[in-house]
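Every protein chain but one is kept in place in this view of the complex.
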Amino acid sequence: MKALVYHGPGERAWDAVPDPVIVDATDVIVRIDSSTICGTDLHILKGDVAAVTDGRVLGHEAVGTVTAVGAAVTGFAEGDRVLVPAITRCGRCAYCQRGMPSHCQTVGGIGWIFGHLIDGTQAEAVRVPYADTSLYKVPESVTDEQAIFLADSLPTGYEVGVLAGRVRPGHTVAVVGAGAVGLSAILTTGLWGASRVIAVDTNKFRLDKAREFGATDAVEAGDSAVADVKAMTDGLGVDVAIEAVGYPETLRTAAALVRPGGTVANVGVHGVPVELPMHELWIQNVTLTMGLVDTVSIPTLLTMVASGKIPSEKMGTHRFTFDRIGEAYDVFADAAANSALKVVITP
Amino acid sequence: MKALVYHGPGERAWDAVPDPVIVDATDVIVRIDSSTICGTDLHILKGDVAAVTDGRVLGHEAVGTVTAVGAAVTGFAEGDRVLVPAITRCGRCAYCQRGMPSHCQTVGGIGWIFGHLIDGTQAEAVRVPYADTSLYKVPESVTDEQAIFLADSLPTGYEVGVLAGRVRPGHTVAVVGAGAVGLSAILTTGLWGASRVIAVDTNKFRLDKAREFGATDAVEAGDSAVADVKAMTDGLGVDVAIEAVGYPETLRTAAALVRPGGTVANVGVHGVPVELPMHELWIQNVTLTMGLVDTVSIPTLLTMVASGKIPSEKMGTHRFTFDRIGEAYDVFADAAANSALKVVITP
Amino acid sequence: MKALVYHGPGERAWDAVPDPVIVDATDVIVRIDSSTICGTDLHILKGDVAAVTDGRVLGHEAVGTVTAVGAAVTGFAEGDRVLVPAITRCGRCAYCQRGMPSHCQTVGGIGWIFGHLIDGTQAEAVRVPYADTSLYKVPESVTDEQAIFLADSLPTGYEVGVLAGRVRPGHTVAVVGAGAVGLSAILTTGLWGASRVIAVDTNKFRLDKAREFGATDAVEAGDSAVADVKAMTDGLGVDVAIEAVGYPETLRTAAALVRPGGTVANVGVHGVPVELPMHELWIQNVTLTMGLVDTVSIPTLLTMVASGKIPSEKMGTHRFTFDRIGEAYDVFADAAANSALKVVITP
Partner (left out) sequence: MKALVYHGPGERAWDAVPDPVIVDATDVIVRIDSSTICGTDLHILKGDVAAVTDGRVLGHEAVGTVTAVGAAVTGFAEGDRVLVPAITRCGRCAYCQRGMPSHCQTVGGIGWIFGHLIDGTQAEAVRVPYADTSLYKVPESVTDEQAIFLADSLPTGYEVGVLAGRVRPGHTVAVVGAGAVGLSAILTTGLWGASRVIAVDTNKFRLDKAREFGATDAVEAGDSAVADVKAMTDGLGVDVAIEAVGYPETLRTAAALVRPGGTVANVGVHGVPVELPMHELWIQNVTLTMGLVDTVSIPTLLTMVASGKIPSEKMGTHRFTFDRIGEAYDVFADAAANSALKVVITP
């Protein structure tokens, strides 16, 4: 088959590689019908993720069709249309049992293994370990293009932003950074009854998208952003501030936006340490959360997409066939300039 | 009456001052039968708390007897033996209604006003605003010396450490810093079923006290402390790490001790910003909590003291009369060297 | 002033009575601008509520204007436009401190005192005890007719139905009984992300209203209702069943509708014991909740009404002036036949 193979920093190629086969009795093979690219893939290509080595097939998001089933798999059969989430779950370690497969101890201490510790989903097919506890069937009423964003970005914004941030009815929420993940948070704040959602970004396209995705207010990032948001919130700040960028400055902005007793939910992936004003924050009864997605919210999100309450398909702005995956990477690498959110890649 | 008055950085005196009187209908006057000194009082004396100005009576912890009652007070009467907590609660602002009077918007945006924004409890008497919603009656079976530590240090360790840290049955908890507040956390981890409590400190006296207060393990702080604790916890770290010192280094130690999915509960008062390794932590699904005590756990703690399950009197190591309060400050200012935890000051 | 006075079972009159005056320093007097009638008022008139005696002014819901303020009241001033909720809260007893003023120990062991233990709101004016902790200011952008239903019916459906039932994103909820309170539950299920809301009632008008208020499905009550709902829910039943009628049969229906692990939230007021099939239910891991409203959700609901997300004004179907309050009672007493939900009564 063909697959996007990593060949060291800056080097990727749409190569011919061996077809995946069943290795363990709990595996299935999935033919990829739809994949996409994540910001993490860009980090890998920069050489930032040491665990990814030459020869690795990239990608950790897919919708596809089961083509082979291991002997111990009872929940899936050939022909099933499935969502392959970013996280693999053994279902029995202490982390999986508490609903935190992001740290599944069985599959590697971390639940993200596709395109990282094993071959991934930017390929014509993929081997899926622990299929019974990891895959999700896609309901008929949900299209591939709606489901594909539930593999990672939508649950990331929802779980690491909205759930970890404990958004509750009546809350005012600020989302710092309106890229794909920030917009995913915005799209799902309504599930917990937020009354006001303030998007903060430097980019006009993203702020427009934020409003389209449900933000009630859009604030241009910059020196006056904190003051602008405080002016909207009785001077005390927001109940929940979601950071969806991953820089020291944006995390400090999120921390400055939150009122006493509020939560800062860090969703961004950080590359360097962050100096936090603990001398000001300690007395504010603020909670700071952070983490890798668990993807355990997928059943809820599939239900909401199927019921028409989460228009996830809006995340897809550009479409490419597999053989043009290089172009897809180029567009996504400069997403804001290309007015891109997520790209959809299909056979 | 006589009271301990602040006269600028480094200056304090046991002065004659006017007797406190009822100002608002919701006030009571309390004669002080027992007071104590908090680490915050030491910060004030260093000049670190700008809101405290020359002439302010210090102190925010007391047990005493009601001697006068405002016209609107219905819950307390002359002669009642009461606990005066560090936090004043109006009972009606949004923060008080959510159980977070640490940020009572009515009394000053912050619930800590005694010895800070109004005259305090290191005195022969004190005016207590919002008495009905702030004071607690002391049960007959609880002594003054058991109750006095429930004014601040015990609820701080419990609420900001154990409750915020979400200690649960079976958990392993590390407490970094075994001073009065760290020991308060140790003393109350059992209320939530911790199976193992590891104290980390540089001081042998404190580590011995930690064991006496319920720690199952004592680890000397230093270069190998993190490795020592990880070796006790399957290599992954503790479920909850409570920071009870307030330095960048100790907060980073606490963050290094916690396992994926765990909580770092910061109890320490920080004076400078803290650089946190967010590039390592973001993927660990760690929660960092912090805050000023609410003192809303006092009824629970009084119940547990009355039932004999929390021996709070163990916190008191030294006793002084009011006229020797200067000595009390000297002993407490160098607590570890003096084998002191909390000092008790009485008429 | 004039007020609706109870004169024993079946007897009510729009009588001249003395004007209310400040009794305690924590009282205010409110001129009534809008009131309404509750199902409980009908029970009282039948003689079902022994604590209500001859001479009592009825009513426990109002929007009005403050005309006098007790000496200890600091949160309200003459001229303030306020919501008078069904529940009075002292703010300091153990129940008030845990957010459960429905059982305020200070005001009578039960927080519902208006038109019950003290004179009520179906009058030109009312004395409001514990005003600082009980009243809510009405935001300018919220009309009287939007606010009046937040005094009791909307928080009852929301707190005793949706909150107690622990509705969560993706849930399917059944509401048995689509009268004013059942519709209030339906109107607020979206605050917690319900994906499907099934109304069950015998009355076509109410089922139509249910759809208008947000129900996704309407099922006619009767022998096949349980089977009909199970057929919609994979055969297992709903996540949350809200009972909003108050009869043994309807509570058993709610219990039959819920899936294993689900919650039955009883909102109805029961007049007789109920035989429950505990021999079938015990193994179903079902939770049954019940209770009097606390009205502590009013700030959240006011925020949602102000933001346009809860169209509470839809509850008002009929309008009367005070002197026609008798007619209002007649219409409301036979609400379903009169296509009535709630009546609005104004000067």
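Going by the order they are written in, the chains are A, B and C; count residues from 1 in each one.
Just so we're on the same page, contacts are C-beta pairs under 8 Å (C-beta built on N, C-alpha and C of every residue); 3 or more make two chains touch, one makes a residue touch a chain.
All values derive from a computational prediction rather than experimental measurement.
Among B:Ala71, B:Ala94, B:Leu191 or B:Ala336, only B:Leu191 touches the chain left out of the display. Screening C:Pro155, C:Gly268 or C:Gly316 against the full complex identifies C:Gly268 as the residue touching the chain left out. Although one chain is not drawn, the whole complex shows that of B:Met304, B:Val331 or B:Ile345 it is B:Met304 that touches it.
Considering the full assembly, C:Pro277 is the residue among C:Gly222, C:Pro277 or C:Gly326 that touches the omitted chain. Although one chain is hidden here, its contacts on subunit B can still be listed: residues 168-170, 190-193, 195-196, 216, 299-301, 303-304, 306-307, 309. Although one chain is not displayed, subunit C still touches it through residues 95, 98, 100, 102-103, 110, 164, 246, 248, 251, 260-261, 266, 268-279, 281-292.
Think of the hidden chain as still there; on subunit A it touches residues 24-26, 70-72, 74-75, 91-92, 94, 96-97, 99, 106, 132-133, 296, 299.
Just so we're on the same page, only the chains that are shown with their structure count from here on.
Contacts with at least two other chains are made by no residue of subunit A.
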